[in-house]
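Complex shown without one protein chain; remaining protein chains in place.
For chain A:
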Amino acid sequence: MSTTVAQDRYAAEKQKFQELFDQTEAANQQSAHPLDEYRQRAMTLAGTLDFPTRRWEEYKYTSVNRILQPDYAIGQAQGMDAADIQAYLPEGMDAHLIVFVNGQLSDSLSQFAELPAGMHVMLLRDAMDSDRFGSIAREHMDRILKDQDDIFVALNAAFSQHSLFLYSEKNVACEKPVYILHLSTNAETPILNSHMNIAVAETGSEFAYIEGQFEKPGATGTYFNNIYNRVTIGANAHIHHYCLQQEGAEGFVINRVDAEQDRDSQFSNYTVDLGGRIVRNNLNTVHKGSNLTTNYYGVYFGKEQQHIDNHTFIDHAVPHCQSNELYKGIVTDSARGVFNGKVMVRKDAQKTNAFQQSSSLVLSNKAEMDSKPQLEIFADDVKCSHGATIGQLDESSVFYLRSRGLNDHQARAMLQHAFIAEVLEYFKHEQVRDFAEMLINQKFEQ
């Protein structure tokens, strides 16, 4: 009997998602759009999967229990004007903007039309309808659902109605990043925001997209952002993916990126995670061709009750590939940080060059950091290095800064900032780096 109980640990919670899905479908009056068929399939799939428990090695330090308790509803469209999003468009931020408020697309604030030739950003729904992208879009959806064992991805695919499809044609370089802004505002009920991006860079092309996930200042609502990115980087192509998160005190995030790289390509992920109640990032890259490079640069900063978990994975499956991973973070108050960096170097992946460094500062007695580098190396001619440090601020540096008139708080903030600024230097787009720096500074000043 006890095993049955364990397996059904979240049966009631799963049922609530099913009911919410049924309500949504009833309200939708059942169009026969192919995306809706995928969504139905995904919901059925979700019904066969389990939510992770802390018995699962991958969720040892992060319980999803708190995320699953609220009675979520789908967000309603809300009127927003340019002034409302100004805080997230700092001076110098020049990007193709797409705005979601509580998970609903804001047509008036989004700029689909202004993209350069060869760069396409559209709703996945529209991509499926188009002659040009229909088969590519469907193929990606099929692959997302095939053998999918992550219930959060299945739920994402079931609930995401405004999934985006980003596509750069062969040899096209899109200079301005695409900026997908998710804003959470007050709502009467807890909000479930599911969003999927399918990003594809064809051979020799390059573009950048930024995902900004923020709670509007002053808002206090409970919400759950379940975000999924499927990123496919063609031969000799490069995708820069920025993920900026600053969620509210009752904001929950499950974020997953599955990237797949072809030969000679580059994938760079830059994560700035300023926390939420519980944030779990899963960042996975699989190598499909040789001579490619994967870059992971991450910064996190947890305060108060925040829980920030970064799980990263790089699958070196072919020879002559490189990966660089640098994560730095700070936890203070009662915050908790988790870093799990898995690097797999398969038997065939000779001449792999894999570097990983994770450093954290733990600034209070109640804060906690769990850091786990996990290198699994099956090839014998490789260069792999990793380092993980957990430490405190250097008090002689604090004294030095104070001796020049900075108060204790300012001195510590300056040193903490310096600690994570190293990562920001790797950010390719200066405007995003400046924006990230501004967000981090704001958090220091809180």
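Note that in this section contacts are C-beta pairs under 8 Å (C-beta built on N, C-alpha and C of every residue); 3 or more make two chains touch, one makes a residue touch a chain; residues count from 1.
The criterion applied here is as follows: contacts and distances are computed from a predicted model.
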Next item on the list: Given the options "Amino acid ABC transporter permease", "Glutamyl-tRNA(Gln) amidotransferase subunit A", "Cysteine desulfurase" or "Rhodanese domain-containing protein", say which is the protein name UniProt records for the missing chain.
Entry: "Cysteine desulfurase"
Next item on the list: Provide the residue numbers of chain A that touch the chain removed from this figure.
Entry: 394, 396-397, 399-408, 410-411, 414-415, 417-419, 421-422
